[in-house]
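This is the structure, below, for whatever I ask next.
Every protein chain but one is kept in place in this view of the complex.
Chains here go by letter, A, B, C and D, matching the order in which they are written, and residues are numbered from 1 within each.
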Amino acid sequence: MSSNGKWQGALYGFGLVIILWQAVAWLLKIPIIPTPGAVFVNIADIFANQMQVHVVSSLGRILKGIFIAIGLGVPLGFLMGYFEKLDKIFSPLVYFTYPIPKIALLPIVMLLFGLGEASKLIMIVLIVIFQIIITSRDAVKNIPAQVFRSLQSLGAGRWQMFREIIIPASLAEVLTATRLALGTAVSVLFFTETFGTEYGMGYFIMDAWMRVNYLDMYAGIVVLSFMGFCLFIVVDIAEKYYCSWR
Amino acid sequence: MSSNGKWQGALYGFGLVIILWQAVAWLLKIPIIPTPGAVFVNIADIFANQMQVHVVSSLGRILKGIFIAIGLGVPLGFLMGYFEKLDKIFSPLVYFTYPIPKIALLPIVMLLFGLGEASKLIMIVLIVIFQIIITSRDAVKNIPAQVFRSLQSLGAGRWQMFREIIIPASLAEVLTATRLALGTAVSVLFFTETFGTEYGMGYFIMDAWMRVNYLDMYAGIVVLSFMGFCLFIVVDIAEKYYCSWR
Amino acid sequence: MIEIKDLTVKYLRQDDFVLALERINIEIPAGQIYTFIGPSGCGKSTLLYVLSGIIKDYTGRVLINSQPVDPKKQRIGMIMQNYGLMPWRNVYQNVVLGTKIKDGQRRLDEYGQYILEQLGIDHLLDRYPKELSGGQQQRVAIARSFILKPDLLLMDEPFSALDAISREEMQELFLDTWKQHNVTTAFITHSVDEALYLGSKIVVLSPAPGTILEVIDNPCFKMEDMRLQDDYYDMSARIRKVLDKGR
Amino acid sequence: MIEIKDLTVKYLRQDDFVLALERINIEIPAGQIYTFIGPSGCGKSTLLYVLSGIIKDYTGRVLINSQPVDPKKQRIGMIMQNYGLMPWRNVYQNVVLGTKIKDGQRRLDEYGQYILEQLGIDHLLDRYPKELSGGQQQRVAIARSFILKPDLLLMDEPFSALDAISREEMQELFLDTWKQHNVTTAFITHSVDEALYLGSKIVVLSPAPGTILEVIDNPCFKMEDMRLQDDYYDMSARIRKVLDKGR
Partner (left out) sequence: GCSSGQNDAAPDKNEKTIRIGVMPDVESIPFIIADKNGYFAQEGVKVKIEHFKSAQDRDSALQTGELDGVVTDVLAVVFANEGGFNLKMISSNDGNIELMAGKESGIMSMQDLPGKSIGLSTNTIMEYTTDQMLAAAGLKPEDINKIAIAPLPTRMEMLQGGKIDAGILPEPLAGLAVKNGAKVLQSTDRMANKAGAIAFTQKSLKESPQEVKAVIRAYNQAVDYLDKEPLDSFSDYVIKTQGFPPVIKDSLQLPQYRKMALPDENIVADVVEWMRTKNLIKGNYEYADLVDKNILR
């Protein structure tokens, strides 16, 4: 895909959202759905002196959270995918704990780790790590057995198996998992930033909502989406670079 | 994997969770973390006459939501993965909308669909469909081009390409996506069942939380995890059946 | 009938390209078998990809029965070098894939049954490709293309994974079915012997980028006991010389 | 030296199993080349999987230099029927994979460079496998196993995708390196000719489940101008007879 075509596509996509949004706003004509124009004007107004600080704190949290979640989740998922015994023990554990509404654990996390940054990071990690574990595990499980044969005949050790086969073969899926994790992390900011802080896009949007300031709220949402969009594009670029063998 | 070994693994996994939980409960000794024993006794007490109805309504919502999300998301993802033009337009759209905190759309959803069942389903679908779209799209994109050659030389139509290659080749990833969607759907019940209903595990847990009844709350969480666990197992069985060619 | 005019094919890579075929001109009359022989990497498979509509990005003109290549309209049986089996379909499903796509026919008729028996894979119908040996996989691919009863048969080293004796049997089987249906065939092989045995003409290609060195009339074709005739040795030597000279 | 005693291999399937090899007994003395020939599906690849430690679930005893098979300790060069290249590594990385795993050596030495040149793939180093023709892929696999300088060489139809002339060159190259390093080699081939040219003994296997029909001493081995000698025709005929009888 030419990067030119990509940007063109992004413009189309963006335009489509705007048109849809504008249409709904005009049809309903209520303050709950302000027009895109009004929202963009508002963003221009408040971005520099009000929103920037929120964007920066949220971005930091997301990146840290994602790094930790990938750093823990991908190796665990790989191990589960490769060693059937580990999978037999950890899969049920994941299956039990994934569906737990993590927000219900919020008070416990706060009691254990305080009201500061740590708790927020832990919440992000707790929410996204399961997607990462499951995707990496399934990616490894889906590698056909015969791919391993050359290395088996070379007497490759476990670490070599991981480096030569499991990591490159699963990279595309890990990037998919990263995309999912990013999207989820951005959208759960909303819950992870409702305590102990007054900075972050989650706080900003929630506060605007409470203040019935739909203009601000939508401004926050748009900025948040844009932030997510940029993170996605970074992953796309990484994929193009690392998966060029496909 | 023998189904026997599977169950044994599940027992280990389950045991591990219980031991961890018990340890934390003993260490902290605060009502917010009741002991597993107390919670299980409570489940035995209230399941039949209090919780059952909640389980049934939540299960219904999850299944409906997942079916709708898969029914819409998988075809869309497949189309995006197969037709580069579609991808160029829809991917940016997905990248923009995935990071939107869906809870922030609640006012709009309420506006359009009221406080009833429809809104809840739509919230579930809105939250999980993106994971499904992205995973299916990436799965199709990762199919090596040469797999298509036999069918190209046979002059297969598009639908035949989908039936003979794209669907079977991506099935494993779609099942992974289903797992993710299930886990997410179960854990967001918490937000989707907080209004306009008095039935559902999300309502039950939230209500227990508000009532500061941690025994009930944990009973709800345990039952919810177990529900999720069972759904995961169903997906595992489906995978074993449909992906036997691997 | 296949007409190829000034065919040039390039593979695009990140920032350069690979010239695979250069200015190929050839005509294969209807009902004839042409064997193609040439060094590894000279573009034989590429040529078949063009003929089967897999590669659409080329310069030059390629006509099949005076029509542009369109696998939707033409009935093309292709045996790919790496067999092209669907890993998620068992042998039976792989074998009927061609007729299923072309005619919506998922059943094996008598002819199909006969082909499977001749190929010795009729006892493997419920196996998945990964549960087969290399030669068995290749025979499944052969079965698929034969059962399709194509108008145009493109075979890319179809017997390379078969032992000497099976190979000869398969050659017979191929000639038998060819005699019955008179399919226009492009047959790629690495064996001079096979080229002589099966081709009415032998096309010798140069190393990459592939050009046609010579199109040799084959007097040995349809000859009884070919290998015992003098012509065979002459021809064999001649082809080897052309090949060698091309290097 | 390879000792195989009463080797039986089964492949397990859903609810039944496939008997691939049955009671194989053979010894390959150190430094010798044994060629294996047998009908498609008789279990030749399976035998190599056992020798290379890929299949561990068998009955019987298999010893390499009096030790149980352990690819960690032994230095095994294997050319797989489907080449066994890593699709995510380019040609260079695939070629040095063996020495990288075994010695941590990611550089090509002079010998490696020589092999690449001989195989004619030294200009393809930055290509990924999917950008190669079938024969080029096979040559990458050959290069990998040669460059490893193994103690035990297992070759599964290593020249099947090469044209007649390259094939002969590769055979020479193989014999050259073998003469230098005297590697114990199990060589699977479908060509009677190749079996005679390369093997000090020729092992003929029966159709599935594979058993050893005969181990034939090969007088043609190391013979000058083999194909012009009378022995060659006798041996060729004899092998064909054994193969045919086995059916």
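Criterion: a contact is a pair of C-beta atoms (placed from the backbone, for glycine too) under 8 Å apart; a residue touches a chain by one contact, two chains touch by 3 or more.
Since the structure is predicted, the reported quantities are computational estimates derived from the model, not experimental observations.
Checked against the hidden chain, the listed residues B:16, B:86 or B:110 yield one contact partner: B:110.
Panel shows subunit B; residues 30, 32, 106-107, 110-119, 194-196, 198, 206-207, 209-213 of it touch the chain omitted from the view.
Where subunit A meets the chain that is not shown, the touching residues are 30-32, 106-107, 110-111, 114-115, 194-198, 203, 206-207, 209-214.
One rule holds in what follows: only the chains that are shown with their structure count from here on.
Common neighbours of subunit A and subunit D under the contact rule above are B, C.
For this pair, subunit B with subunit C, the centres built from the Cα atoms lie 49 Å apart. Each chain gets a centre from the mean of its Cα atoms; for subunit C and subunit D, those two points are 27 Å apart. Taking the mean of the C-alpha atoms as each chain's centre, subunit A and subunit B sit 16 Å apart.
Taken residue by residue, subunit D touches two or more other chains at 82, 87, 130, whereas all remaining positions touch fewer.
Residue positions 144, 146, 244, 246 of subunit B each touch two or more of the other chains. Interface residues of subunit A, counted against subunit B in their complex, comprise 1, 5-6, 8-14, 16-17, 24, 28, 30, 32-33, 84, 87-93, 95-104, 107-108, 111-112, 130-131, 134-135, 138, 142, 144, 172-173, 175-176, 179-180, 182-184, 186-190, 202, 205, 209, 214, 217, 221, 224-229, 231-233, 246. For subunit A in complex with subunit D, the touching residues are 146-147, 149-157, 160, 164-165, 168-169, 171, 244-246.
Listed in rising order, the residues of subunit B touching subunit D in the complex are 144-146, 244.
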